[in-house]
Structures are given as structure tokens and as C-alpha cells.
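To start, the structure itself, in C-alpha cells.
Omission of a single protein chain aside, the complex is shown with its protein chains in their original locations.
Then we have subunit A:
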Amino acid sequence: MALIRITSPHAHRPGNTGNVMLTVLMATLPGLAAMTFFFGWGTLIQVIWAVMLAVGLEALIIKLRNRPVSFYLTDYSAVVTAVLLGLALPPFAPWWVITVGVMVAIVVAKHMYGGMGSNPFNPAMVAYALLLVSFPVQMTNWTAPFVMTGEGWAVLGLGDTFSAIFGSAGTLIDGHTMATPLDIMKHRGGFTTEEMWAESALLANGIGAWHAVSAAYVMGGVFLMYRKIFTWHAPVAMLGTLALASTFFFLLMPDQYPDPFFHLTTGATMLAAFFIITDPVTSATSNKGKLWFGAGIGLLIFIIRSWGNYPDAVAFAVLLMNLSAPFIDQYTQPRSYGHHKANRGMKGDS
């Protein structure tokens, strides 16, 4: 056998980017299961539909870009994007909502910026933000957690769900819709938080479902940390900042601001903490940078939730910090071995 000449190293840890993405997908399973359990078949159907669309679009674009299709498809990054978007959307949103979302995520937010690894913004969050701005009604029309509200599991069958999403039978689910806790909190009018809890029995009963879903995301996140897919820095910084900010205002005015536990366990907080902001492509690079990145997102989430126009704020907060990531990178280089201090900025001004 002819000898080859190749530079070191000659050993490589098994695995590739595809393995990383598959691990992430595995970690989303508890969350997906919890969503399906509490909110019915809708989420599952949304996710599957999104994945199918995403893979198709990805293949098409890669083909158009004259790249080897299977090589790029098997990094499974499109699948991850689709799953995350599917998890974030209301379970019974019409099919065209997620179709638009996936198209924006894959075509605009990802490939138009150069594809895998080159996109400055998290594709799923770009799509989510666009949908939220464009279709506010569909995007805020959540279902009540059936189990918790005594309606029983999957009160809408698979067929009903299909027709609710793909058919024109939008009215089918009208009886089951309910605002999200964050939505209720936002639009509680002049009520204090206590009055709100007393007022909305449905919310008081249903909140448990949100807690459970958040717990499922945490499980997946911890699994990914254990597998060293990402480090603790960004999630801990984000959750810590959010908790700190909300605790401060809660202690200051308990009747105006919800408690920190409410902030941490509702909306997309946990999904964002472990699956969105840990997207390496669009986050800051160094560990120190990830701390700043996460903290910025946590703070922005609290600010927008408390004083902004939208009930939830994950997409906007993430996008804003995506924008800041290159800047953060410049000022958070680690101190290298044998150096007195870390370099700052882009050139020689340290």
C-alpha cells in the first residue's frame, strides 16, 4: 500500500457535526413529549411537517448552490432548526404559518448568509420573530393544556388536529383556545398579579403544564451539557440574570411584577436557555463571551416582557444579542498561556 503524506494530527475523535446535531435532536425529545402530552397532537404534527419542509428546502438550496446534497443534509442542522421552530409555535397554528416560518429560516436566515456556520442570526428565531410580527393572531392563539383543565388527554384526535391545522376548520379548536400565561400576565389590565391569579382559574390550573414542559427542556439541556455539546456558561448566565432581575422587581413591587419562578418556567425561557442561545454559530465564542451573551439575553427577556409590547421576548432578545456577539467576541478573548493579560479589541490596543 502506498504511503501517504499528511500533517499531524493523525488521530481524530470519532464523530462529526451530524452526530452533534443528532444529540441535540435527542435532547429535544422530552420537551416534544411533554408538549404533546399537555397540548395534544398539534406540536408533533407541526414538528414533523416543519422537518419535512426543512429537509426539502435544504436539499433544493444545496442543489442550487451546486454542493453535494447528501454531505450537507447529513449534518442535520436543518432538522434541528425545524424542530425548534415547531416546538416554539402554537400547536394548532395553521399549516401555512410554519411553512412561511421554515422557508424564512432555511432560505433567508441560513443559506442567504452562506449556509451552515455562516449565519449571524439564529434561523429559528428569525422565523419566529417574523411570524410573530406578521401573524400576531395565529401566533398567540394557544390551546389550553387539556390534561390540566380536566378535558382529558388529547381531546382532539389525530384526525381533528390534522383538519385543524391543514383544513379550513379553524373553528374546530375555538373552544379549546386559551392565552398563554405570559399573555394573560401582559393583558391583565389594572389587576394586580394576585387578583389575576384569583381571577383566572383556568390559568391557575393550567400553569402546571408549562412548568412540566420547562422541566422537560431542562432535562434535555442537562443531557447536552453532560455530553459536552455546550458549556454551562450561556444558559446559567441567562437564567441567572433573568432570575436576578425578576427577583429584584418582584421584591420591590410584588403586586405588579410576577415572581421569578413564573418568569423561569413560562413561555420559551427554558427552550431558549438550552436550545436556542446555545446555538454555537450565532453566540459568542469564548466562555467569558458566552457569559455576557447569556446575561444580555436574560436581561432583554425581562425588559421586553415587563415593559415591551409583546408578552414573550425570547426571539427578540436572542436576535439582539446575535447582533452583539461579534462585538462581545472582540472584548472577551481568554488570557492565553504565558500572557500577562488577555488581548482586547481587534488589534494592539491592549
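Convention: a contact is a pair of C-beta atoms (placed from the backbone, for glycine too) under 8 Å apart; a residue touches a chain by one contact, two chains touch by 3 or more; residues count from 1.
In this text, contacts and distances are computed from a predicted model.
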| item | value |
| --- | --- |
| Missing subunit (named according to UniProt) among the choices "Flavocytochrome C", "Sulphur oxidation protein SoxZ", "Fe-S cluster assembly ATPase SufC" or "Ion-translocating oxidoreductase complex subunit C" | "Ion-translocating oxidoreductase complex subunit C" |
| Selected from A:56, A:117, A:136 or A:254 as touching the chain missing from the view | A:117 |
| Chain not shown, touching residues in subunit A | 1-13, 15-17, 19-20, 71, 75, 77, 115-118, 228-231, 280-281, 283, 285-287, 329, 333-340, 343, 346-348 |
